[in-house]
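Take a look at the following structure, please.
The complex appears here without one of its protein chains, the remainder shown in place.
Take a look at chain A:
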Amino acid sequence: MTTTMTKPAVAGVRREPPGRISPQRTMRHGLTLAWRNVAQLRHSPEKLLDTTLMPIVFLLLFLYVFGGAVAGSTHSYLQQLLPGLVAQMAMFATMGLGTALNEDIHRGVFDRFRSLPIARSAPLIGSVLGDTVRFIIVMVVLVGFGSILGFRFHTDPLSVLGAFALAYVFYLAVCWVSVLVGLVAPSPETVQGLAFLWVMPLTFGSSILMPNTSTMPGWLEAWAKVNPVSHLAEAVRALTVGGPVGNHVWYTLAWAAGIVLVTFPLAMRMYSRRA
């Protein structure tokens, strides 16, 4: 019979499987699992409703509440606000990840992943990469709706691309904080509650809404100056509407690296421990 020749798993004949998973295979498995997240969204696009509406709501709200007071006119404020919202949205877009991860773990899908010969990190990497869809939608809606309101880029396309690449790098780093919270929290609801606790101070204790932080009390101004979200906002401002970039790009990258260095190993440890 010819079929017996191609049958791979004959008892005792099977090749010894590799004892470690190479980084390339881990990346490939991560991409497969990212595909899973995308496929889920394709089946229930309503899950993206909040992601789609969020930039519109925030843009309108901040523009018309603060526009007059901060910059004298809504039109000139829009040029400062939108880059700030790029930073804010990069933060907000990570919030759903922890909740989804926590649900996954409770549903037992992760047990299956853990019983497969793939790296422990692959499902987490897959979740983070798969969530990129959210980042893209948020940014496209933000810029699209901003343009309707009158926002214009004032720099070259390469700088604009650089700005969004920087926001994406920072977003990927912050995703690991969300992953960590998703792994530690006992239930999806807790993840949501915790998310507000860490996202809000980071986002609003910054220069995203007003580039001039000198009117803040001393302690808050000090925080706003070191806050990575401020650095990201300033970098994006400079790269999209002009002005000196300074060290903001480097500060942002350093923060991103620092966040990953701390949260990734912690997340991996929590994940392995969680039975």
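As a convention for this text, a contact is a pair of C-beta atoms (placed from the backbone, for glycine too) under 8 Å apart; a residue touches a chain by one contact, two chains touch by 3 or more; residues count from 1.
Rule of thumb we're sticking to: contacts and distances are computed from a predicted model.
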Protein name, per the UniProt record, of whichever chain is missing from view ("Acyl-CoA dehydrogenase", "acetyl-CoA carboxytransferase", "ATP-binding cassette domain-containing protein" or "Stage 0 sporulation protein KD"): "ATP-binding cassette domain-containing protein"
Touch criterion as defined above, residue of A:P17, A:P157 or A:P186 at the omitted chain: A:P17
Contact residue for the chain not shown (choose from A:Y77, A:F113 or A:F135): A:F113
Interface with the unshown chain - residue positions in chain A: 7-11, 14, 16-21, 25, 29, 32-33, 35-36, 39-40, 43-44, 107-109, 111-118, 122, 275
